[in-house]
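Notes follow once the structure below has been shown.
Omission of a single protein chain aside, the complex is shown with its protein chains in their original locations.
In order of appearance the chains are A, B and C, and numbering begins at 1 in each one.
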Amino acid sequence: MTTEQKLLINNISVVYSDVIQVLKGVSLSIADKQIVTLVGSNGAGKTTTLKAISGLLKPENGKVTEGSIEFKGKSIQNLPPEAITRQGIIQVLEGRQEFKYLTVEENLRVGTATRFGKPYHKDLERVYELFPALARRKKTLSGFCSGGELQMMVIGRAIMAHPDLLLLDEPSLGLAPLLVREIFRIIRRVNVEQQTTILVVEQNTNMALQIAHYGYVMENGKIVLEGNAEDLKENPDVKEFYLGTAGTQGIKSYHNLKSYKRRKRWL
Amino acid sequence: MRKLHYHLCGNYKESYEEELAIFETDFGRTWMLIGIFVLLVVIPLTGSSYTLYILNTIGIYSIAAIGLNLLIGFTGQISMGHGAFFGVGAYAAAVMTTRMGVPLLIALPMAGVFTAVVGMLFGIPSLRLKHLYLTIATLAGQFIIEYILVQWEGVTGGAEGIAVSNASIFGIELDSDHAFFFLIFISLIVLTWVMVNLIRTRFGRALVAIRDNDRAAEGMGIPIFKYKLLAFGISSFYAGFAGALFAFYMMTITPEPFNMWLSIEFIAMIIIGGLGSVSGAIFGTIFIVSLSEILSMITEFLMNYGSASDLSITIAPLREFIFGLSIVLFIIFEPKGLAEIWRIVRSNFRLWPFSY
Amino acid sequence: MKTFRGEPSIFRSDPGHTVRSDLELSDLTLKFGGITALNRINLKINTGELVGIIGPNGAGKTSLLNCITGYYKPQKGSIVFNGQDVTGMATHHLTKVGIGRTFQNIELFSGMSVLSNMLLARNLHCRYNLAKAAIFSRSVRQEEVHHRQVLEELIDFLEMQSIRKEPVGSLPYGMRKRVELGRALALEPQLLVLDEPLAGMTLEEKEDMVRFLVEINTTWKQTMILVEHDMSIVMGICQRIAVLDFGIKIAEGDPKTVQNHPEVIKAYLGETALI
Partner (left out) sequence: MSFFLHLLVNGLSLGFLYALSALGFVMIYKSSSVLNFAHGELMAAGAFLFLVLTTWAELPIPLAFILTLSGCFLLGFVIERLFLRPLIGEDLIQVIMLTVGMAAMFKGLLLFIFGGDIHQYPSFLPEAMNLHLGIIQIPSVYVATFIIGILFLVMFGFFFKYSSQGIYMRSVADNQPAAMSLGVHVRRVFALSWAIAAMVAAMSGIVLGIINGINVHELSSIGLKVFPVVILGGLDSIGGAILAGVIIGLLETFTGGYISTSLREIIPYVVLVVILMVKPYGLFGLKEIERV
């Protein structure tokens, strides 16, 4: 690749509570100003990879035991989350982790934690411009907001931090089709307009590969496939296991699903 | 013939029934029988009066702690009123025997039932209160009951207390630590067995479900409030039963010992023992009772042999300090409690001498 | 249809006779926090049907389910289940009446094993009382064994044999959703309410789950309400679909009708049909 590498993960292993090994030698790299996506089954270790980058493994008693994680050439593995966020890596957690008892605007203000003391009003305006729905709900306790509003809010909250590398964990989880497209459009916009590098973990492989430049497929704690998004979309395995046949045949008949299936080749 | 199981090194079970057993191995069951034999035969024959006094105290408090564990450890409702409930049981038993001439064997369970009713009454706020709000409401209950015990002189004898008439079963006077030992420990064994049974049936499961996730429990058809009240009721029954034993054993009772500090000690027992573990509650009680006994022995020693009388007065607060310190250290270094330590020790022992 | 997997006895409790399960919502209205979450909803679900409810986030789908399962009390309107007015009834009571559910954000008992989670659902069907439980009498033992057998059949059916003793907290997301389905089935509900049972699953996991749902519905005639965002699945398996937007039912009908309904396309599906 010709572009500069922003993040380089080299052969890392992650172990929880000193016994449970979740990642077994994962390597991946993210080029500057690109969107990279990480797809794969539940339990494959995608979220763990994100947490290894953002330092959030620590509170869960997890540790990077081998390998290295380099951000802009500096090693960051096993640093505490405060130190990592300060360097500009912000993770949006899975499942809309809102602050229930804070209003939408206060939630957004928590995003300024790494930039404490700097003015933030412009950023607020920008977030409201990206997500007009949030502007209308400014003063509402976020505990009373709908799932869609919350997802916008947590992404907006991360944008408030001016991230250098934005880690998104399943941004489309439980969202309606229209909203899924909306969210991905905004992710793309943030990438283009603010030159933010983004790593997105997604179950909706179809959408993810549409906006991403590069993609990785992960199974059982290992990277099993990687390539440009266009190439991945054409890969027969990816098609069968992650994209489904919906794209080619329309709705397939779920009444004729067989009890046995072709197994993934790489397992 | 069924094969005897010495220890588990695989899943041998051939029927679902075997999974319901308390002891997984015949070995464990044998050990328990040996334990009960030692407890009920060897100890009373060899133990001194002082040893038995300590054991009796442990036995009585264990019963209350096991009950409280159901409420806190299993149901997740923190009660700071169990010291008072213990007192209610003691007074109920005392009033029943002295004023109404109820025999001991009836007074004990009746005191338990009466306390269960009182406990359920103070459990009513759990209908609407959660977490810390409920905790403080039970603390309010503690103070209110203490107040009633002191002020309702016509029944409780006020600060003077009540002298309990001689305890006897079928005409046999219980007048020694040895005699009480049997009463207390047979009660403890039976009540422990009942608790273990309750926990492994639908009632125990429902309570744990309420602790883990009350909304989901409701969705599984469990009437939460009813079960919370049940937990308050059962745990207060245990507290009341233990309190009644305490009243008979002590012969005179005053409101003083049933204060907030007793409630806190009960909680300390189950935390140090291990929340949600029946045997843990007993371990915790042994720890707390022994600790305060050792501490008072040390202060007594210093008081007697300290050169200046001033010293003894200044030494006394150190007892509180050390008590607090040991609780703090315990929680910091072994938050899962003695039951966890016991589990680790046992699993190391299980494969001895071939561990690893 | 013949399957090689176990045929759970709970589905065959009354051979040849399908369990009646008719739900009728009329004029259901729910307000909270100053907004009208549901506005005069009318909906009928007939015995044996699999009805899908779709709509944008915040449209009131989950609120509707919460009314049906008693978590919310509607201000107006009525819910009639099998001829009995159950409006405003407490959740645990509704479960007894025969309405079981799964939750959007997985509400399992995280500290317990898969088996204990499912055993809990059997509480409804336990007959023994406190006194018998205290002494663990013979009848208690027999009943517990019976429930265990029922669950094992269910575990076979849902292909969860390998995880039955695992604590649910350690399971991957897709498996947890399956455990939740198992737990709801163990209630033996007449009406099964599923809140986004496929969200966050990979294609493979979704296919497994759909296979179960379809079999439960077609072979065992289980009546179901399904809230789900995956359109290809909803359109593929539901007999009837209702669409909500801002608390109002904007469309109802078979998948074809709904799919081509202009309002539905505008509010929910978007111009380019399916993803």
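Some points to look at:
By our rule, a residue touches a chain if its C-beta (ideal position, glycine included) is under 8 Å from a C-beta of that chain, and two chains touch if they have at least 3 such contacts.
Quantities reported herein were computed from a predicted structural model and do not represent experimental measurements.
Within the whole complex, the absent chain has one touching residue among A:66, A:106 or A:226, and that is A:106. When the full complex is taken into account, the listed residue touching the unshown chain is A:114, out of A:48, A:77 or A:114.
Of the options B:20, B:54, B:298 or B:322, the residue whose C-beta touches the omitted chain is B:322.
Take chain A: the residues that touch the chain left off the picture are 54, 56, 59, 81-82, 85-86, 90-93, 97-102, 106-107, 109-114, 116, 141, 143-144, 154, 157-158, 161. Mapped onto chain B, the interface with the missing chain covers residues 72, 78, 124-125, 128-133, 135-137, 139-141, 143-144, 147, 150-151, 215, 260, 264, 267-268, 271, 275, 313-314, 316-328, 331-332, 335.
What we mean here is this: only the chains that are shown with their structure count from here on.
Taken as a contact graph, the chains are arranged in an open line, each linked only to its neighbours along the path. With respect to chain A, maximal separation of chain centres occurs for B (centres as means of Cα atoms).
Among the chains, the centre nearest to the mean of all shown protein C-alpha atoms is found for C. In whole angstrom, the spacing between the mean C-alpha positions of chain A and chain B is 50. Separating the CA-averaged centres of chain B and chain C is a span of 42 Å. On the chain C side of its complex with chain A, the touching residues are 3-5, 33, 54-59, 104-105, 171-175, 196, 199-205, 207, 210-211, 214, 218, 229, 231-233, 235-237, 267-270, 274-275. Note for the complex: chain B touches chain C at residues 15-17, 19-20, 194, 197-198, 200-203, 205-206, 208-209, 212-213, 215-224, 230. Those residues of chain C whose C-beta lies close enough to touch chain B in the complex are 69, 71, 90-93, 95-96, 100-101, 103, 107-112, 116, 119-124, 126, 128, 130, 133-136, 140-141, 144-145, 148-149, 152, 183, 187.
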